[in-house]
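Here's the structure we're looking at; comments come further down.
Removed: one protein chain of the complex. Kept in place: all other protein chains.
And now, subunit A:
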């Protein structure tokens, strides 16, 4: 396989709070190749958004990227090395804050956020904001940039773009605002677009239209995407490869077809089983028992062991790193679950444990959270 466009290795991002260190992203690795749509799936709190912010180095205090390496087109977005005294310091070739701001963000890597209302400034016209963005990033004159802005608005399907150019964000519907953001992301023809739940707030009909449009545009410009979502249906529709996140870790990584038809990790199966289906009537849903633990104090061993229906004694003790499942060296399907032969640490002989999934009264409660005063 060719050199990946973006490569993330063992990325760790932590938040230092009064209550302790939140390990929001805890050692994830994945690649994005040219022209590929890579999914990043997980529930709220899994660390998806922190992971994408880290790629753009947008993590703010009290958060900090504490380890790992991010490479984009041969350049180092983030990397640490040890200096003489054993202290970690940024490597020399790491891009400076200014280079990130002027060259990478927006131009090479664009990002689309979930809430289009919050990403657009309500006191400026939609066209003006788009024009300014193009003017600054592509060194075009005002009139030229305006023409470009109108063209790109038409391309993302805004009706009557000349007249809508002078309207304000509140005059656009949610779907159209999201189209404007996509227009803005595409305006500089970046190599990579990070889409952070861009369709979650939209109706299915609008979502369908936008996904359809993204697919067309992706074909036309050959842009790569990181598509962050919690919705398995969107993943099935748009992604080429998928990373499933649970509590700061990637627990399964596969081609989209393998993920749905040859699921290796119990969490992925549970996630798929808990969804109501639109195409058939399901009598009883099988929800995941309990809620995701806090990243501030992750469980020992496999982080999913307590809600896991297949958990055994060994799951509580051994923390699995993702390993290759398919057996060939290419590395196309990895999972972090010790029940598979690739681990061979005695899962089969280990006794099953009592988990929330296998019984126990308090299924479905967290014991965390503030105590009553």
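Please note the rule applied: a contact is a pair of C-beta atoms (placed from the backbone, for glycine too) under 8 Å apart; a residue touches a chain by one contact, two chains touch by 3 or more; residues count from 1.
Just so it is clear, contacts and distances are computed from a predicted model.
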item	value
Per UniProt record, name of the chain withheld from view ["Sulfide:quinone oxidoreductase", "Rieske domain-containing protein", "ABC transporter ATP-binding protein" or "TusA-related sulfurtransferase"]	"ABC transporter ATP-binding protein"
Touch with the omitted chain, as defined above, among A:58, A:88, A:117 or A:204	A:204
Given A:234, A:250, A:295 or A:315, the one touching the chain that is not displayed	A:234
Residue among A:93, A:162, A:321 or A:341 that touches the chain left out of view	A:162
Per the touch definition above, residue among A:61, A:281 or A:349 touching the missing chain	A:281
Interface with the undisplayed chain - residues on subunit A	43-44, 154, 159-163, 173-176, 203-209, 211-212, 230-237, 256-257, 259-261, 270-272, 274-279, 281-282, 284-288, 291, 362, 364-366, 369-372
